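Every protein chain but one is kept in place in this view of the complex.
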Amino acid sequence: MDQLIFFINKVLVAGTVLGSIYALGAIGVTLIFGILRFAHFAHGDMMTMGGFIAFVLAALCAAAGISGPVPTGFIVLPVAMALTAIIALGLDKAFYAPLRKRGAKPVTLLIASIGVTLMIQGLIRLFFGVSTRSFFETEPKKILRFDMSWLGGSRPITFTQPELLMVIVTIVICYALHLFLSRSRLGKAMRAMSDNADLAQVSGINTALVVRVTWIIAGALACCAGTMLALDVSLTPDLAFNIVLPIFAAAIVGGLGQAYGAIAGGFLIGFAETLAVFDWSVLLRPFQQWLPFEITGTISLVPTEYKLTVAFVILVIVLLARPTGIFKGAAT
Amino acid sequence: MNLIELENVVGGYGGAPILNGVNIAIEPSDIGVIVGPNGAGKSTSLKAIFGLLKVTSGTIRFNGTAIENALPDKLVPLGLSFVPQEKNVFTSMTCEENLEMGAFTRRDNFADTLAMVYDMFPPVKEKRYQKAGELSGGQRQMVAMGRALMSNPKLLLLDEPSAGLSPRYVIEIFETVVRINKAGVGILMVEQNARQALAFASKGFVLANGQNRFTGTGAELIADPEVAKSFLGG
Amino acid sequence: MSPAVTRALGLYAALVVLIIGVGVGMGIPYTTRMLVEAAAYALIALGLNIQWGYGGLFNFGIMGFLMVGGACVTFISYPINQKFWNSDGPMLLGRALIAAIIGFLLILAARNAHRIGIKGGWKTTLIVIAWAISYVVFRSQIDPATAYIEAQAGFVGGLGLPVVVGWAFGGLVVAGIAWVVGRICLGLRTDYLAIATIGISEIIRALIKNMQWLTRGTLTVSPIRWPVPLPEDYQAKGMDTFSALIYARGGYFLVAGAIVAAVMVLLIRAYGGPWGRMMRAIRDNYIAAGSMGKNVTARQLEVFVLGSILIGIGGGILVSFAQIFDPGSYQPINHTFLIWVMIIVGGAGNNWGALFGAVFIYVVWLLSEPLAQLLFGSISDWSSHVGWGAIPDIESRSLQMRVFVLGLVISIALRYAPRGLIPEVAQTSR
Partner (left out) sequence: MRRLLATAGTGRADRIRQDRDGDSLDAVIDVRNVSKRFGGLTAVSNCSLKVARGSVTGLIGPNGAGKSTLFNIVAGNIVPDSGQISFDGEDVTGLKPHELFSRGLARTFQIAHEFSNMTAIENLMVVAADQPGESLLTTWFRPMLVASRDAEVRKKASDVIDFLKLGHVKNELAGNLSGGQKKLLELGRTMMVDAKAVLLDEVAAGVNRTLLQDLAANIERMNRELGYTFFVIEHDMDLIGRLCDPVIVMAQGEVIAEGSMEQIRANPAIVEAYFGTPVEAA
């Protein structure tokens, strides 16, 4: 029974949290690709920027003495998301729209997004320095423990309060996005433009408005994902730059341009990574006598330092086997 | 007063002009049909009206107001609607969502128009929650035309609606066009099946090399042996 | 002379003046060090120019290839580690190699299973099983071997061969990797290729960082030899430190500069001739080029491998010059995007543009550090003078100014000089 609890703590909880962060990041990437047909590399740094904005707001709240049952990071989240969305609109108007007007190819937009990535990273480090910060300098990180002794488990199922809130927030956002895309007029217009941009224009859809809405959603979700990542680990300037790869992998695996695909892809990559670095020896020990080989030390599919490569290996397999992804997004 | 009037329109996709002075005019109640050999500039004329390519000279007037080079999202509220020949449905969206996209520019309640479109296209009503991509060629064409009707247009532009359809569906599509026209919508249509389309056209235009060759009622053009020969040159 | 050529000459003249200015401002030793590194970056930029400028291939994995180049020159030029060769390390590694070969053959057999009637779904499952078995078998051999080597001899050590052989070997190994990567990924669309190459670069970084038995990973390897006499050698002959530095670094610059010059000559002749014409046709319209008899996939692979060789050698030169191989010091910004800025600002598709971009951007990148400190110092003085107090830890903040400036340079270049300062000129035939 203890082995099962160990598995739940280490894989189920960690995988869900990681999956939700990747999913929120991947949704932004896939929406931008669906509408504007280019891979937005600066998305990782938009997440980091969102995290820092939330951090500043949280610090202001703490200074003003505002606090609540929930970590201040979550209280300020809506405001931070709004601010990041506005900045995302500004970025598009300043860097991407002028190039689009001059008929730049998607590749040029991709290179422009590298410029934006570097500028955001430079600015973040300029204002916040390079040191690692945490949301929980002032307030403790509550740990929730569920006693499993009634099932004979000697150890409790443990996860932190932010992790619980994160999963809830992700579910709420995914459901809200689902409602927006399936019920609202603008949401359907976005899906239409992602499906067939020419026909959308011919139907009278105001494409400029759809582009603006796309950036607002992508910016808001990026901020949310960045803040959650910062709450889960800690806040550093290259916080999200390291997960640009898994986010793109999730978006492609899910099928570029398909929001639901991005959610599925995010969780798939999240769980794959946690499973790959999971130490199976704990689970296998009770079955030692039936196993041919003798368990010594840890057995994991992939040593922990290769965790990042797991996302990439999945990406290459998907790109080769089924380039349109699970939900039939844009093909290669 | 003419519903739509093209006066020696010249234009193309930026390279050599494809339209070299096209003149077309139809009344609000007309069914206008444009026919002619391939590469005569038929579809190009429709795209010129709908602002999808550059008109370099000549004028296009809709209900008297000049609209050349205006963009689609300005033309749809005016009462124009366009059904392209290919890729004319949102394949990943349900039939109902396709129709709703047609009404994007409308602020008022379009439930009655939706009902009208459904009883005009019963198969679309049956499959309203099915993805448009899963429908057959003929049913897709109905969804495409339904989507175009959702903006309550005064003039409906159709680009080769019968292309790639089996003969049975061709007849069905043409009967639908007549029904739509009787419901008070002007039609300007480009067609490959010249004879069948001209049979119910109140105005016919034969184009060749981006210029008018013959103009008259549908019946006159079918009777004129020169018209049939013009398709095979010589 | 055509206006384009005069413009290029003017820009190069300005560059020389800038370098002289740096010489006066920062001293000769600093400048010669800068020139050597600029020459290495020029080689890397020329390599990327072949891939992106000639072939339109989007390589975001430059950092990975640089690291392989560096690791190879370390392995070749580092003195022999007797402890390793006397231990059973080689024998264990041999067995691991054999296991790898067996695994490879197994996978190959599985891939040709269709010849003996196993098709479709069954064949793919067979391939997956083959991969799994060979992975487990290989891991069963390599893990004990590496553990043994790390315990007994620290790491494999080098072969003690001349540095130039190390550079060439680096180019070769990178070419091999590029060939395999190209075979897998070259069919992808540009932005997919960008993501795939970033992924490969991350895998290479993870491997090199963690293969302690080969590269000592984060424990770093130093000192690595120079192809030319070191400053210490000159000092041993009684030269004062100042001129010893200049002579040594000057010697290194001559070697690196000679390589860059030779590569320029070869590239200009190749790109100016029928080969270049064919590559431009493929980049312009690969469908038409295919119908006109050009084997597009083979040519794109050729260009990808050729560019990677230069990147690998450039990586080797940088590591030899720094005399230390520290896998942890490699960052995507300094080692991938910096080179992209060089190509974009310089002029993709034009060898002279790439060379100019490399030297110019590297000088700006290096100078931005002291300049930023100067700027921040004065602001901080002003703010403390006005009473707001000095800006906290100026030191690290000003360093980050460079990253922002780099991003700004890309954005401005794309807006106002999308084809670069010395753009590709259509080869109007003489």
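Here the chain labels run A, B and C in written order, and each chain numbers its own residues starting at 1.
Here, a residue touches a chain if its C-beta (ideal position, glycine included) is under 8 Å from a C-beta of that chain, and two chains touch if they have at least 3 such contacts.
Remember, predicted model here, so these are calculated numbers, not experimental data.
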Among the chains presented, those that the missing one touches: B, C
Full-complex contact with the absent chain, from C:14, C:219, C:292 or C:374: C:292
Touching residues on subunit C - with respect to the absent chain: 266, 269-270, 273-275, 277-278, 280-281, 284-285, 287-296, 302, 306, 424, 426-429
For subunit B, residues in touch with the removed chain: 15-16, 18, 37-39, 136-137, 160, 163-164, 167, 171, 191-197, 199, 209, 227-229, 231-234
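Note that in this section only the chains that are shown with their structure count from here on.
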Most distant chain from subunit B by Cα centroid: C
Approximate Å spacing (C-alpha centroids) for the pair subunit B, subunit C: 57
Rounded Å distance, subunit A centre to subunit C centre (Cα mean): 30
Residues on subunit A engaged by subunit C in the complex (per definition of touch): 38-39, 41, 95, 98-99, 104, 106-108, 110-112, 114-123, 125-126, 129-130, 237, 241, 244-245, 248-249, 252, 303, 305-306, 308-309, 311-313, 315-316, 319-320, 323, 332
Subunit B partner contacts - residues on subunit A that touch it in the complex: 185, 188-189, 191-192, 195-196, 198-207, 328
Complex interface listing, subunit C residues touching subunit A: 58, 184-185, 187-192, 194-196, 198-200, 202-203, 206-207, 209-210, 332-333, 337, 340, 344, 392-393, 396-397, 400-411, 414-415, 418
